[in-house]
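One protein chain is absent from this view; the other protein chains keep their places.
Entry: chain A
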Amino acid sequence: MTYVLNRLLSVILTLFLITLITFAITNILPGDVAMMIMGTQSNPEALAGLRQSLGLNDPLLVQYGRWVGGMLTGDWGDSLIFKKPIAELLSQKIVASAIIVVMSMTIALALAIPLGVWAAVHRDKWQDTASSSTALLGVSLPDFFWGIVMILVFARWLGWFPSSGFVDPSENFVRALRHAFLPSLALGLGLMAHLTRMTRSTMIGILGQEFIRVARAKGLSERTVIWRYALANAIGPVITIAGLQIGYLFGSIIVMETLFNYTGMGWLTYQALLNRDMPLIQASVFVIAAVVMLTNLVVDLLYVAIDPRIRLD
């Protein structure tokens, strides 16, 4: 319990630091929101009036307090380019991106775990080399390259999946998944490499442990020994790596969603950056950071559920 509380506290502390940093950075950049709205050629008096009405002349601490207060109460302000409330925009886009994140991680784990176990069981044999090469191929080429390959093979030549666009899952769930599949697959191939390496090395360590010999000496089948006794021990570190990769995934998502014209968080952030939509940048950076933090919290709690040794603290 202390462990869970500890983790929660550290999440809250980190989120606080993130608000400070995002707020500070957007305030250090040249040009302010009033200038963005009115344009650089605008009337100085009107500009000053807008500044006054937007509260941009208040001390920074007051502005920060207002921003955080708004975030807490659900008033996230309006996006300058989309002319819509940010909260509404984000809540749509985050669902779109969540589909991609979950799907790509599922694909990555579904490929990496069997591949890693296979490599570990046949350590230093051709299977091991084959598995490592496959994993390495996934990571050594950039994701957008895989994105292009996916579009060519599965959309252009085979025509199995759509090459671009986003469908709201509440309208048509199956179509939504079909649209998310190719970007997810491209991302999953990139994620797979580390997870395969991790599965392999953890499994090799575990398979050398005495309790594996004991399990065999009990007469348990090789399948039980590997997929239950060993994997139950190896899965923790793999999931931890997967959790850390969620952060990396949000970086790649910007490229991938833009490539597939898939209108999720990544696409939105890219638009905001391109158009210097400060309030939207602040909010999306904060949301992405919060999501990454929370996923890692969930992963850590999952680890507690898997490994009884951590429960004791």
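Criterion: a contact is a pair of C-beta atoms (placed from the backbone, for glycine too) under 8 Å apart; a residue touches a chain by one contact, two chains touch by 3 or more; residues count from 1.
In the analysis below, contacts and distances are computed from a predicted model.
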There's a gap in the complex where one chain should be. From "Cytochrome c domain-containing protein", "FAD-dependent oxidoreductase", "Glutathione import ATP-binding protein GsiA" or "Anti-sigma F factor antagonist", what does UniProt name that chain?
"Glutathione import ATP-binding protein GsiA"
From A:233, A:263 or A:282, residue that would touch the chain that is not displayed
A:233
Chain not shown, touching residues in chain A:
2, 5-6, 9, 209-211, 213-221, 224, 229, 232-233, 306-309, 312-313
